[in-house]
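Complex shown without one protein chain; remaining protein chains in place.
In order of appearance the chains are A and B, and numbering begins at 1 in each one.
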Amino acid sequence: MNRGWRAWGPPVLLILPSLILIGVFVYGLIGVNFNTSLTDQHHRIGGDVAYVGFDNYKTLFQDDTFIYSLKNLLKYTGAFLAGTLVLGFVWAWLLEKGVKGEGFFRAVYLFPMAVSFIASGVVWRWLLNNAEGDRAGGLNRLFEQSGLGFLQNQWWTDPNWGVVAIAMPAVWQLSGYVMALFLAGFRGIPDELREAARVDGATEWQLYRHVIFPQLSPVALSAIVIVGHMSLKVFDLIMAIAGQTNYTTQVPAIQMWVEFTRGDYARSAAIGTILLVIVAFLIIPYLVYTYRQERLTR
Amino acid sequence: MSTSALPTADVALAPSGRRADHTGSVAMRTVRYALLTFFLLVVLLPAYVLFVTSFKGLGDATPSRAWSLPQSWETAGWDRAWEVLSPALLRTFSMVIPASIISAMLGSMNGFVLSKWRFPGADVVFTMLLFGMFIPYQAVMIPLVQLMQDLGVPSGVPSLIVLHVVYGIPITTLIFRNYYASIPTDLVEAARVDGAGMLRTYSSIVLPISAPAFVVVLIWQFTSAWNDYLFALFFSNSRNGPVTISLNFLASGQLQDYSASMAGALIASLPTLLVYIILGRWFVGGLMAGSVKG
Partner (left out) sequence: MNRTRRALSAMVAAGALVVLAACGGSDDGDKKDTSSDGGTVSGEVEVFTWWAEGSEKAGLDALVAEFNKQYPDVKFVNGAVAGGAGSDAKNVLASRLQTNDPPGTFQAHAGAEVTDYINNGQIEDLTQMYADNGWNDYFPQTLLDRLTMDGKIYSVPSNIHRANVVWANPAVLEDAGVDPKATYASLDDWISDLQKIKAAGKIPLSIATDWTQVHLFETVLLADLGADGYTGLWDGTTDWAGSEVTAALEDYKTLLDLTNEDRQSLDWPDATQLVIDGDAAFNVMGDWAVAAFEEQGKKLDTDYLAYPVPGTDGVFDFLADSFTMPVGAPDPAATEAWLSTVASPEGQTAFNMKKGSIPANTEADTSGFGPYQQTAIESYANDEIVSSLAHGAAAPISWLTDITSAVAKFGSTGDLGGFQDDLAAAAEKNAG
């Protein structure tokens, strides 16, 4: 490929504007943000700013509300991933053998994805109303009316598991997407593989265990990365359902916004950086993996 | 599976006809349809609430009637929602359309260069670009606010166009690159041998067959810019911002006006839902291209 500047000059020039933009808006700003997070800029503009090393990070990790919000993020991500993967897989599994009206089922399962988190937050705030008994609304009322009153609960206001209730709308929105991924995965498995396994006398379970699951694992990996990185950035849904002051649904992205609005830029920047590091743990191995795959196939 | 870089739903998800008969016993089939229908109802439940509540009058919102149909179907909630959201809808269109088109153009050029007119280090560059797709924007937000201010980009629609274009580069590049990777290299090589330059090759050979990828990218960018709230919150307000901002203000008012909020949620979702219903095949295809390979 290397035919010198005349050969690869033009393509570099063509992609250069995008590279500059990403270089500045992604990598450059990450750097500036990190720099801000090392200062004592606990105000908006002007004034003297001094470097304080990692003090802002230390303060954050000593703050039990921040620790609580990290735990919340973990619980939320766990629930979101488990919910979408299980539902997505089950739906794909139910559909993959070919059913009448498949297109219809598929479309309905997938439609919540076209809706914004803000719009779905409107209805889920109503559904997840935490009043019980006479004044119950939303799902609690539905449970009561259908004789499932014991299912009534505090939803997102529960101090331990409240944030998991926020994962419900997220699962509702993204399960169809994961289903589409798995469905494509199922249908990418050559029939010959299944037939061969059957001829060898494999039971249905063995077929899944040794043929289908291994074939689906790249899809599952994609799903985990896509859903996982969305999950770690959760913000819109919480703003729409619980608001920014509610304690039980505190996550780093909400705290970053609160610190921003009160003008504590250094702390806000530090939270942003921590969030980036968390996401990077998920993304960088994946990018490296994809990069290697690319090299192999090329 | 990942070789069809641009599967429409039909291609990617088509049942391989030979298996349609493999359905098991009647009991199994009944269970399967029962489960499918059960999940269908669960998924539609919030849609039912949205629809029904949006037509309820003010006095019809008591908890005991929460799940009932409206006593009388009233459109006052829709009127109130429309009043709040209609200016924002126009602004959202004027923001989303240019943002999608510009980022699709950039993505197409990048995708071409990274797949068919490569240069040393193209894979590294591509991976670096991809990273931009996954970052939490919180990690750049503070300096970004400052930067946009220094650049003098007015808040509201202009800022949001810039941001959706810039942060849309990774995903649009990815989709186009995967699509172009699937067209035979011979075509491009032939043009090259004939002495066509890069731009000629791009505009006369590659661009004319790019329509399917453009559809996917435009749909993708349209939906994600339409549904964005984070950038909108930092870079606009209810008077110059998109519909997500106005909707959240409508819905978080102190006097909770459920019929107007629900009508508002439906109004705000209508454009993306229409895109999805009308162009659904490509929408799903776009999802696949954006993820199976990525």
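Everything that follows uses one rule, which is that a contact is a pair of C-beta atoms (placed from the backbone, for glycine too) under 8 Å apart; a residue touches a chain by one contact, two chains touch by 3 or more.
For clarity, every value in this text was computed on a predicted model and none was experimentally measured.
Contact with the omitted chain, checked across A:P159, A:P190, A:P214 or A:P285, is made by A:P159. Among A:K58, A:R262 or A:R292, only A:R262 touches the chain left out of the display. Within the whole complex, the absent chain has one touching residue among B:G77, B:G107 or B:G156, and that is B:G156.
Of the options A:R135, A:R209 or A:R292, the residue whose C-beta touches the omitted chain is A:R135. Across B:Q138, B:T173 or B:N240, the residue that sits in touch with the chain not pictured is B:N240. By the touch criterion stated above, the residues of subunit A touching the omitted chain are 43-46, 64-65, 125, 129-132, 135, 154, 156-157, 159, 162, 242-248, 258, 261-264. Counting the whole complex, the residues of subunit B in touch with the unshown chain are 91, 145, 148-149, 154-157, 233-240, 249-250, 252-256.
By our rule, only the chains that are shown with their structure count from here on.
Spacing of subunit A relative to subunit B, judged by their CA centroids, is 16 angstrom. Considering their complex, residues 1-2, 7, 9, 12-16, 18-20, 22-24, 32-33, 35-36, 39-40, 43-47, 49-50, 53, 63-64, 66-67, 106, 109-110, 112-114, 117-120, 122-132, 134-144, 147, 166-167, 169-170, 173, 197-199, 223, 226-230, 233-234, 244, 247-248, 251-252, 258, 261-262, 264-266, 268-269, 272-273, 275-277, 280, 283-284, 287-288, 291-292, 294 of subunit B touch subunit A.
On the side of subunit A, the complex with subunit B involves touching residues 1-2, 7-8, 10-12, 14-15, 17-19, 21-22, 24-27, 29-30, 32-33, 36, 87, 90-91, 94-99, 102, 105-127, 131, 134-138, 141-142, 145, 169, 172, 176-177, 180-181, 183-185, 187-188, 191, 218-219, 222-223, 225-226, 229, 232-233, 235-236, 239-240, 243, 252-253, 256-257, 260, 265, 268-269, 271-273, 275-276, 279, 283-284, 287, 290-291, 294-295, 298.
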